[in-house]
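So that we are looking at the same thing, I have put the structure below in structure tokens.
Yeah, one chain of the complex is gone here, protein chain that is, but the others are all in their spots.
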Amino acid sequence: MTLSTRDPILAMQGVTQSYGLQRTSLFAPPSSFKVLDSIDFDVCAGEAVGLVGESGAGKTTLTRILIGMERPQQGRLIFEGNDVWSATPAERERFRRSVQMVLQNPRSSLDPRMRIGTALLEPMRSLRIEGDHIKRLHEVLEQVGLDKSALERFPHEFSGGQLQRIAIARALMPNPRVLVADEPVSALDVSIQAQVLNLLRDLVRDLNLGLVFIAHDLSVVAYTTSRVSVIAAGRIVEVGQPVELFTRPTAAATRNLVDAVLTVEAGLEGKAL
Amino acid sequence: MSAIATNKPAKSRRRPRWLSNTALLLGIVISVAFLAIALLSAFYLPHNPNVPRIPDRLLPAGSPGYVLGTDVLGRDILSQLMVGARTSLLVGAGGALISLIIGTVAGLSAAAFGRIADETISRGADILLSIPGIVTALVLAATIGSGALTTVLALSAFFTPSFTRVIRSAAMSVLQEDFITAARLYGRPTWFILLRHILPNVAGVIIVQFTLFFAAGILTEAGLSYLGVGVTRPSISWGMMLNEAQQQVGISSPLAMWPGLAIVTVVLGLNLLGDGLRDVLDPRLSRRGA
């Protein structure tokens, strides 16, 4: 394995997270539920990694910890070699700029009453980033393949695919090193999905970005990433290259996900169901 | 396309769009006319509405000098209605405005500042709502005396909890949206998110609620004045006119008709305006490509 030579930008080490449950009886001790159980997860520059699992497997919590929205109860979140939660303010600021997120539903992730230009500048303003913002805007728009005229318009004037490009552009504005994309294509039409997946792949290659791609659909993750972690019941049950997972799944959860993938080819051969 | 000619009537329970626009238009016309009359009454009145002229008492509508006739003491009905419009405007808009301001602040705080704030504000609103508005008004009238200001205070106490609830739930649904998550990710503080993202997105709700509470305020004010705990002379209110006129029912029935008509028209106009605005302002109902 080449694992030892890699130098991850962003990593989770032994992260365990549990939530308290409502007491079922007055005398029973309050029970808790482990959402994440000793998770190790990392991403390097120029690498796209995938995280797949059914809903309820812990993807959302893992994502929230990865982008620093939630503090891990046990374990560490490491960015560029430093523990994010015990870092200096300057280091945390750098973390916040360098790890950006693309959310699932592009219609909901942009304020309907805010012009695209303003929305794109939001991260620059709130993260207090210096420099020529207008020049940066034009750069980023070109990277995601949108026209400058978009800046003056409102979200409802765009289609879902365009809005997802805009959301990606917003995430790219602070010039991040890691992009975390949570189900970025599941709300999009098939023909548009391919556009966005290709865009994400190009960005990883051209900008040397680390991409964390979270989804429930193994085939979409497999196309976009080169290493996939399968999460089930709060544990990472299998890590591997997409082709390996598809052809030789070992964990039961992986087999379920592989089995769930429907393809046109299988359908035509009458083997799908 | 000949197919369209064979249109079958739309299977609809809701109004078609043109009707909703006509309703909005009607609402705007009535509301503007009402505002204009109320403003005009401050500068011009045909007669002094409080000075009795016994020789001219109980003149029918259309009498020379008295367009809508006079009441039992010979006071001009039209002038009274005009002053009444001003009272309705001040009291209704005043009550709605105060509850708008308090309700918006409280509702947004309840939605955004965590569970303790939410519980405190929501339970407080529940308690206020459990006290009947008329009781509040009577207590206020008994303690600080009846009058326009008392009525405004009573109305605010009555409307603020409802306003708070509406704004809270509207803000809650905006808070669910991903763009709020995005703003939080960029480290925006809650007050910024409230002002920059949530307020503009609930502005439509606020405006609509304002017009509806405005109408309800006019109605409530008329009710209170009719019961004698609202406005008293020399101020004039439509409710008070109704009260005075009911003693003349049978002798001169149209006396009760004019203020009643005024109340119905203005309340209807404001409600039409509110409903129309709701349709226009709701981005989910606005027309998209497909």
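Letters A and B name the chains as they come in the text, with residue numbers starting at 1 for each one.
Note that contacts are C-beta pairs under 8 Å (C-beta built on N, C-alpha and C of every residue); 3 or more make two chains touch, one makes a residue touch a chain.
We take it that contacts and distances are computed from a predicted model.
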The complex's invisible chain, by UniProt name, from "Peptidase M48-like protein", "Nitric oxide reductase subunit B", "Ester cyclase" or "ABC transporter": "ABC transporter"
Sole residue of A:Ser31, A:Asn198 or A:Thr250 that reaches the chain not shown, by the stated touch rule: A:Asn198
Absent-chain contact - pick from A:Glu54, A:Glu80, A:Glu93 or A:Glu139: A:Glu54
Candidate in contact with the missing chain, chosen from A:Asp7, A:Asp83, A:Glu152 or A:Asp259: A:Asp259
Where the missing chain touches chain A, by residue: 54-55, 159-162, 189-195, 197-198, 201, 205, 216-217, 219-220, 222-223, 226, 241-243, 246, 256-257, 259-268, 272-273
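Quick note on the criterion: only the chains that are shown with their structure count from here on.
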In the complex with chain B, residue positions of chain A that touch it: 67, 69, 96, 100-101, 103-105, 108-114, 119, 122-123, 126-127, 156, 159, 170
Footprint of chain A on chain B - complex, ascending: 177-179, 181-188, 192, 197, 200-201, 283, 286, 288-289
